[in-house]
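The complex is shown incomplete by one protein chain, all other protein chains being positioned as in the whole.
In order of appearance the chains are A, B and C, and numbering begins at 1 in each one.
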Amino acid sequence: MVNVAIVGGSGYTGVELLRILSGHPNVNVTAVTSRKTAGQALADVFPSLGGTAVGLDGLVFEEPDPTALKERAEFFFTAVPHKTAMEMVPFLLDGNGRVVDLSADFRFTNADVYSKWYVPHTAPDLLDESVYGLPELYRDRIASARLVGNPGCYPTSIILAAAPLLKNNLVDPDTLIADSKSGVSGAGREPSQTTHFCEANDGLMAYKVTGHRHTPEIEQELSLLAGKDLTVSFTPHLIPMSRGILSTVYGRLAKTISTDELFETFQAFYQGAPFVRIRRPGMLPHTLDVRGSNFCDLGVFVDDRTGLVKVVSVIDNLTRGASGQAVCCMNLMLGLEETTGLGQAGLRP
Amino acid sequence: MVNVAIVGGSGYTGVELLRILSGHPNVNVTAVTSRKTAGQALADVFPSLGGTAVGLDGLVFEEPDPTALKERAEFFFTAVPHKTAMEMVPFLLDGNGRVVDLSADFRFTNADVYSKWYVPHTAPDLLDESVYGLPELYRDRIASARLVGNPGCYPTSIILAAAPLLKNNLVDPDTLIADSKSGVSGAGREPSQTTHFCEANDGLMAYKVTGHRHTPEIEQELSLLAGKDLTVSFTPHLIPMSRGILSTVYGRLAKTISTDELFETFQAFYQGAPFVRIRRPGMLPHTLDVRGSNFCDLGVFVDDRTGLVKVVSVIDNLTRGASGQAVCCMNLMLGLEETTGLGQAGLRP
Amino acid sequence: MVNVAIVGGSGYTGVELLRILSGHPNVNVTAVTSRKTAGQALADVFPSLGGTAVGLDGLVFEEPDPTALKERAEFFFTAVPHKTAMEMVPFLLDGNGRVVDLSADFRFTNADVYSKWYVPHTAPDLLDESVYGLPELYRDRIASARLVGNPGCYPTSIILAAAPLLKNNLVDPDTLIADSKSGVSGAGREPSQTTHFCEANDGLMAYKVTGHRHTPEIEQELSLLAGKDLTVSFTPHLIPMSRGILSTVYGRLAKTISTDELFETFQAFYQGAPFVRIRRPGMLPHTLDVRGSNFCDLGVFVDDRTGLVKVVSVIDNLTRGASGQAVCCMNLMLGLEETTGLGQAGLRP
Partner (left out) sequence: MVNVAIVGGSGYTGVELLRILSGHPNVNVTAVTSRKTAGQALADVFPSLGGTAVGLDGLVFEEPDPTALKERAEFFFTAVPHKTAMEMVPFLLDGNGRVVDLSADFRFTNADVYSKWYVPHTAPDLLDESVYGLPELYRDRIASARLVGNPGCYPTSIILAAAPLLKNNLVDPDTLIADSKSGVSGAGREPSQTTHFCEANDGLMAYKVTGHRHTPEIEQELSLLAGKDLTVSFTPHLIPMSRGILSTVYGRLAKTISTDELFETFQAFYQGAPFVRIRRPGMLPHTLDVRGSNFCDLGVFVDDRTGLVKVVSVIDNLTRGASGQAVCCMNLMLGLEETTGLGQAGLRP
């Protein structure tokens, strides 16, 4: 059993980590921090996590004191805002600590790119060793990493959709468009006008139409896959649902291919990846099929009339798009099966 | 006062027509037909339409008998499925009848295109005189028409977004992508597995990813605007909301333009159109702002990094995308103000 | 045309007032105040209210300056929080001003009751002349009032359900239970953890199970109807919808009666009330039938097995439960038809 601490446990990614780890057979959660709810019992703040059947009953939120945490755990999830993460992570790594960071702070290979889209990076040296935590692309490197930068929710859905296209030179890399639709939990647990129930229910909108911060992260990984620098037109939309992302990825075909061949190409690319499911031609991915699970479901479509390929990708933004993927990375880092504690089917309906 | 009959009044476009016409100052609804609910009082089938304050209290659904209808009304809305519409419309037009048809049967200029995507057309001669009922493009022709083919919901949202781009040669016409998100009422009132609450709630999916029947309708109108035949990549998505469509339209810029200039171009194009509102740069259209109203709100965005233009378009699929637009056409055909009976603000929240 | 000002126009009752008044034939809205959005154009804060078809285009939010308001309007809606209302209303009434107050401040006949449940009352003398704005009970008194205390949303739904029972001595007045279910807009537009989309979507809870402030208001009116002091057990629930209240009111029958007789009793009681619709025996009220309208729909049920009567009452909490009812009171105060500007059918779906 590994002792695990969650730094920043009162947001949606924190509670999702706790939900998943409560059923993990190789892990003890020994500490959960939150400035906002310090001193309160976990089960009072999140009643869904209480009860003897769940097994997290003793936990109490505490102030984030790195020294104390280091004594109680050897593995850390940091689910705090960007900037706070890069301030804490160096200390947590010290000695033989290992960290999966769920913020954006360790996702980039180039500190300048991070600094341009976020804030100046204060731990740029760690970017050399941190690994981008997408198991389908970096399984081996994750397994030997001390520090993993857990991918963003939108990038996860888009990179998994586009990777087989770019790696197989099926599309013109300068024509990629990602139209993404996300549930409201992606905006975090902090109340705001936009996330007020009555402002989101029964309607939708696009937002950050030209400059969402996930853009450079998507472009970093897709450029690596394409073997050349590319830009992606990324547009997020806010959908009246709690969880889930559906990304529709468009690209201009670089060669003639049938939908069946495309399907086979995707199957081959994701051979051996337990958490990617390619829907057979004609079948439609639905976010409900992955709700609460670590799966990414992909549907592939060739549009003969327009010469475009369309890939439809669905994930649960909190599970595969954040905490489930983080646990998957932890499994790899601990030498466990990738699927350990993550075998739950989606909650549908 | 004009006597109006609604043929096919028990679907969602029918009840929406009745809702709008109940507040129209120049119209008497004298008959409503429905095979399914014939014999039942309107207010029993749709209690929202009952009560003395609403003023439709006496209406009873009846079997569709064209001869009887002709005696009771001079203006007709046909809100029946395609094929049924083209069977009934010739009879309703006979004499001095006028018709706005809400099906696809009279939207096409070319019977072959219709026949390819739907069924063989049985009244192709009427296609010469029928007018596509989009007031912003065909205001004058609608005013003098006997027969209007009311636009589809998706096409309305997409054509209004793309028209100023094509008319002003701002985009390469061979690069248009329309990613559309619709509420569930677009699928009609007939129950199905897909529209079961638990299959649609809290999740979303893409559907008919490469061959939705609205595609040729969109292409007909955009080709006319571009002055050349073009294809559009159109992908619809089903969103967990009752009403509303948001279409995100992408195109590759054919010239350098700023967002401010784009905004001004759109304002100029829709000068004098009471039901199109261009959101100022930086502001985001939301479907809730148009719910229950006849407005189309547009947001325009230049994405310098990728060389694309993005136009975000929102409508209420039942109002602007069907029954409200039909009433707007009727107003023009009757020589009334375009906005008569349609001045309601959107229901937000 | 009457000049009307709305004091406190940036909350949900404010925007609903503006939506309704935008279509009112006898009213000019000359001023809208809001400390929070002062200086911003109405159509920027609430795009649903913009556009030439709506006709509120010139309005700009302003700071609430009573002196300036008095010069611009003769009729006032105060849609500010309790306490603020009773501070402003005396000034607005001064001269020949008339006011419909949407807060709780002028709903009570007894200042002590108000002070016990809210805060000490600072304008108790006005309680003698203020009229409880429920047209079905106080139509004549409202017509001659200077000041109306507009009823709360829950009380409106419950009093209309229980009034015929108590007035006709059909139930034991000491056994009334009101189980109410409200949409989230009842909690106001201010963001909070409880109203965050992800905390309310796809789930529900009871709240303030024993001490909601609407209790004394309900008891005041039902005691008057019963002719004796009574208590009501009132329990509100938060439902994942934007608008609407459904109250299920239970009482022990004081005499044997059939459902048909109960139906007739309710019909007789609400004879001539344009905004109350009694559903025929066996038919079920639905909040969607009243969404966006001023109707209250009632379903009546005798439960022979248990000796209870059940009345199911539905309203739109923002329209009939707040702003629609306020406009209805204004109509009566101005000598207009009760239904003026309020004849919209419910938005269903």
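Please note the rule applied: a contact is a pair of C-beta atoms (placed from the backbone, for glycine too) under 8 Å apart; a residue touches a chain by one contact, two chains touch by 3 or more.
Since the structure is predicted, the reported quantities are computational estimates derived from the model, not experimental observations.
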Partner chains on view for the chain not depicted: A, B, C
Determine which one of A:Thr52, A:Thr67 or A:Ser144 touches the chain that has been left out. A:Thr52
In the complete assembly, which of B:Ser144, B:Gln193 or B:Gln271 touches the absent chain? B:Gln193
Would you indicate which residue among C:Ser48, C:Ser103, C:Gln220 or C:Thr248 is in contact with the undisplayed chain? C:Thr248
Name every residue on chain C in touch with the hidden partner chain. 177, 179, 181, 183, 198-199, 201-207, 209-210, 215, 231-233, 235, 237, 239-244, 246, 248, 250, 284-288, 291, 299, 301-306, 308, 310, 312, 314, 348-349
In the full complex, chain B touches the hidden chain through residues 12, 183-185, 189, 191-193, 195-202, 240-242
Under the stated touch rule, tell me which residues of chain A contact the chain that is not displayed. 12, 15, 18-19, 22-23, 44, 46-56, 185, 201-202, 242-243, 274-275, 277, 279-280, 283, 285-286, 288-295, 297, 318, 339, 342-349
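Here, only the chains that are shown with their structure count from here on.
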Same or different contact residues where chain C meets its copy chain A, judged by the half mark: same
Can you name the chain that lies farthest from chain B, using the mean of each chain's Cα atoms as its centre? A
Whole-Å separation of chain centres (CA-atom averages), chain B against chain C: 35
I need the residues of chain A touching at least two other chains; which ones are they? 183, 198-199, 201-202, 240-242
